[in-house]
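Below: one structure in structure tokens.
Removed from the display is one protein chain of the complex; every other protein chain stays in position.
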Amino acid sequence: MIVAERKPIAELTSRLAPYRRILVVGCNTCVAVCSAGGAKEVAVTSALLRIALGREHPETRVDETCVERQCEVEMNAELAPSLGNYEVILSMACGVGVQTLAEQFNTAVVIPALNTKFMGRPEGLGEWSERCAGCGNCVLERYAGVCPITRCSKNLLNGPCGGSANGRCEVDPERLPCAWQLIYDRWVALGQLDRYLTNEPAKDWSSSLHGGPRRIQREDIR
Amino acid sequence: MKPYLVLGCDRSASRALADLCRTGYVLPDEVEYRTLPCSGSLDVLYILRAFEQGFERVLVLSCNDDACRSLDGSRRAAQRSARARTLLSEVGVNPRCVSFRQISPTMAADLCIWLDEFVQPLPAEAEPEKAE
Partner (left out) sequence: MSPVSRLQSLLERREFTVSAELGPPKGPNIEVITTKIGLLRGMCDAVNVTDNQTAIVRISSAATCALLVQQGIEPIMQMTCRDRNRLAIQADLFGAVALGVRNLLCLSGDHQVFGNHPTAKNVFDLDSVQMIGMVKRLRDEGLTLGGEPVDGAMPMFIGGAANPFGDPFELQVLRALKKANAGVQFIQTQCIYDMVRFREWMKRVTDLGIPEHVHILAGVMPLKSAGAARYINNNVAGIYVPDPIVKRMSAAGKGQKARDEGIRITAEIIEQVREIPGVHGVHIMAVEWEEAVQPLTEMAGLLPRPVLAEGE
């Protein structure tokens, strides 16, 4: 899923300072699952904003709502009738949701409340880790299911670097396992260590964001 | 409206308060007391809403860990009070404005002292309080 994190309230209040009628719109999909922008977080953030913004301008109105999936135009349609009552939308969806609202409601000011971080998964309570960088040409089968592009700090396809120590990555040993230790351990477990000896050629990054913004078109669905 | 809010657990705080009142004690004027069925059900949002409504300080009174009827309800209440403090400090509210204490029904005397403390002005330059 897409993992995000709320921006500090101080940043939000400074962005929202010029406005008195604010609609906070959450999203019930990825960002709700990672406790960043679902109904619960919308309620908490709105309460905090009311406290903070209400100090100087008690007339400030902060209303809350949450849509099922903010990245889909159809699901945002329900917002349309009430938007006239607000000067600004504070979107608590990922960057895709924010852009969908902005594109869909072309007279609305839309401000992001979250920092969209990565595609990842939960690791225990209150912790998430990045797992895929969306390179557009998945090589996981060559690395025993561990992504070197995403999980190695230097994206090494023929790693490890010399900084791998005790299973940890030199870039942040406390928080980061060394991807190449993980790959190695899996290869050994699978009896596939010989795969390492094939040198991985320079990657074709044209399928990734480096090749420009991407789009998928499928005739069978159109 | 009253500026201070006490949220007390039905099985402990409210009984201690009843005890205390039997001795002739009267809640200070500035304090509103609300009974929680169980502090385990206390939500962060409940505390935030109190501040939104205009309360300046909240005291959460929860059962002792071993007396909590929903097992780890007290622990959760402590966690949520701590979370509320963190969130409120993000909007410039002194985290000391949210306090958390554990109480048993027989602790009327302690409650009397705590309530007295609760209505005293906060120290001006409060150090950030550690999460309990």
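Here the chain labels run A and B in written order, and each chain numbers its own residues starting at 1.
One rule holds in what follows: a residue touches a chain if its C-beta (ideal position, glycine included) is under 8 Å from a C-beta of that chain, and two chains touch if they have at least 3 such contacts.
None of these values were measured; they are calculated from a predicted model.
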As a test of the contact rule: which chains in view would the missing one touch? A
Filtering A:T65, A:Q99, A:N115 or A:S153 for touch with the omitted chain leaves A:S153
With respect to the chain omitted from the figure, which of A:L125, A:L197 or A:I216 is a touching residue? A:L197
In the complete complex, the non-displayed chain touches which residues of subunit A? 153-168, 170-173, 178, 180-181, 184-185, 193, 196-197, 199-203, 205
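Keep in mind that, in the parts below, only the chains that are shown with their structure count from here on.
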Per the C-alpha means, the centres of subunit A and subunit B lie apart by a whole-Å value of 37
State the interface residues of subunit B toward subunit A in the complex, per the touch definition above. 44-45, 48-49, 51-52, 87-88, 90-93
Residue numbers of subunit A touching subunit B in their complex, please. 8-10, 13, 40, 43-44, 47-52, 54
